[in-house]
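Missing here is one protein chain; the remaining ones are kept as they sit in the complex.
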Amino acid sequence: MTQDQTEGSAPAGPKSFLDVRDLRIHFPTDDGLVKSVDGLSFQLERGRTLGIVGESGSGKSVTSLGLLGLHNRRNARVSGEIWLDGQEVVGASPEQVRRLRGRKMAMIFQDPLSSMHPLYTVGAQIIEAYRIHNDVSKQVARKHAIDMLGRVGIPQPDKRVDDYPHQFSGGMRQRAMIAMALSCDPELLIADEPTTALDVTVQAQILDLIRDLQEEFNSAVIMITHDLGVVAELSDDILVMYGGRCVEYGSADDIFHRPEHPYTWGLLGSMPRLDRDRSERLIPIKGSPPSLINVPVGCAFSPRCAYSELNQGRSETERPELREVAPGHRVACHLGREDRHRIWTEEIRPKL
Amino acid sequence: MVTFLIRRLIAAIALLIIVSMVTFAIFFLVPRLTGATTADLASRYVGKSAGPQAIHEVEVRLGLNRPVAIQYWNFVKGIIIGAHYDFGPSKVYCGPPCFGYSFINQTPVWPDLLDRAPVTLSLAAGAAIIWVIFGVTAGVISALKRGTAIDRVSMGIALAGVSLPIFFTGLLSLAIFRDNLNWFPNAGTYVGLTQNPLQWASALALPWVTLAFLQAALYARLTRAGMLETMGEDYIRTARAKGLPERTVIVRHALRSTLTPVLTIFGLDLGILLGGAVLTESTFSLPGLGKFAIDSINNNDLPRVLGVVMVGAFFIVLCNLVVDILYAVVDPRVRLS
């Protein structure tokens, strides 16, 4: 697919701030073609938060690296379109994409210890990020770094700026990471499992911080996680990924209160909840995620789905398309609408 | 930091003392334990054929007939306060550090060691510069161009470098570049740096390259492996996500991490070489500490062997110490305590 890179002149020009269309990221390997992301589309506006949820290996992180253009063109095949503020990213030159990274779009990584360079101070790493995109002196950049550290809630930022990552606690490190990501006021912030490595109380603080900063900067945020609890706090919309594809998309309200995909039910069932007593123990989803080399022919979730036999064999032969079931709520499932509602209200919800 | 230094210094001195004791024991105690008489030991110091009288004289002069512990004590005493030696017409005072007296060459050991050290230092320093530059560059390029022809060719050369012995590459380079092309006519005749810098460099060029070839090969492989590992680290991904140009990512972020372990090995290698690059010096007839060691061993010249072992151990210990301190400087995670 060829892309016209001239802003606004594309026949189907983007309407949203971020518009991802039929994104495919494939890795040819000796064992076969790994289809990590296989036809993903979504939109996101400034000031809004999208949660992308799925188990490990569902293609979430590959998607986020794809958005930043971080895949090596030698070993990854990326196709589709990513429109960021009217500019297409997939077909752009590496240098163009590099200029976008850090300035227009930034990323917060999962493990702040391994994601920060161990041999440079936190301040140096923030200053470096800032000075790449802003032609300022070291002193100015340093003031900015201290300012950023202060804004993410690090006490005594003027002292901590000269500390090394290993001298920070886990939560502080993640704050520093966020300060680094936000140093150039990015319009799109991608947070990849930002709280997984942290303990529960710190998790809440970090999530609050991201929410506050989003309001302050009016950024678009993509929150990538395997934990529905995290997105529940933050997200406006939620995209559930399975086997490299979107299986359900809807508002947070839809996903939590009217989920229609059996996989979403599974995720909800495996989510610990603090706001109510647990009736039973957590219900994990049986089985393991599919190999992305040999995705099942029919519905990718069918081998693990308790209701696949209700579909007269279509689950094993035909891939369900993502269909709009309500305004802004899309589901890819062969089950009839009535069946889905019945199973949700009668079997699933009571157990949660 | 200060306590760290003091502790490491004490440990280093203790190590040197142990090395001297072990070396001393190997040469003076073990032969006795295996049944050699002190006259047997002394007979190594006399000429082609000598009568028992001459052997006995030497035995007494060298103190070989005394208990090993006392001989060792005298050796240590010589290092600290100096010793007196019988040069014939007069007793000569050998000032501290007096590392003994070579009765085979009729010279005190320490001035000879000092005389040889600049040669080894010149050889090691020059070769080190070459091998670090070429080895690290080749390793980085190989890692970045992994699987390409450049990678295969440079790793092939590296394999050759690691496998070919110096006495082969050395004699080959002499045959080609000195004897055939006549580029370095004075290769193999060392001239002091202060005496004639041009001659110095042209005499050492082939030894430098030969020694550096072997070491560069090791460093290329080491750097390549380190780079490949580092390039997969999360913080490299972060650096790219920040929008840094690829050059900066490689040089400032990846190479910086890769070179930290390389630095450690470099320190140890340099320490070992400063004690004498034995094969290179022998092949190119450079009168450095390595050749000194080999000649002394061949001549059974124990005081010299002991001296050169001590100097070698000293450099290794010193370089270890420097590496430890440097490591703490370059890697903030290491604490000096």
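As written, the chain order gives the labels A and B, with residue 1 at the start of each chain.
The rule is short, and it goes like this: contacts are C-beta pairs under 8 Å (C-beta built on N, C-alpha and C of every residue); 3 or more make two chains touch, one makes a residue touch a chain.
In this section, contacts and distances are computed from a predicted model.
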item: Chain not present in the shown complex, as UniProt names it (candidates "Heme exporter protein C", "Alpha-D-ribose 1-methylphosphonate 5-phosphate C-P lyase", "Protein-arginine kinase" or "ABC transporter substrate-binding protein"); value: "ABC transporter substrate-binding protein"
item: Chains still shown that are in contact with the chain withheld from the display; value: B
item: Sole residue of B:Arg61, B:Arg146 or B:Arg256 that reaches the chain not shown, by the stated touch rule; value: B:Arg61
item: Options B:Met1, B:Ile18, B:Ala36 or B:Leu114, residue touching the unrepresented chain; value: B:Ala36
item: Selected residue (touches chain absent from view) among B:Arg224, B:Arg240 or B:Lys291; value: B:Lys291
item: Subunit B residues that touch the omitted chain in the full complex; value: 36, 39-40, 43-55, 57-58, 60-61, 86-90, 103, 105-107, 112, 115, 163-164, 168, 171-172, 174-176, 178-180, 182, 185, 188-189, 282-285, 287, 291-292, 295, 298, 300
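By definition in this document, only the chains that are shown with their structure count from here on.
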item: Gap in Å, rounded to a whole number, between the CA centres of subunit B and subunit A; value: 55
item: Touching residues (chain side subunit B, partner subunit A) in the complex; value: 233-235, 237-245, 252-253, 256-257, 260, 330-333
item: Interface residues, subunit A side, partner subunit B - complex; value: 65, 68, 70, 98-103, 106-107, 109, 111, 114-119, 121, 128-129, 132-133, 164, 166, 180
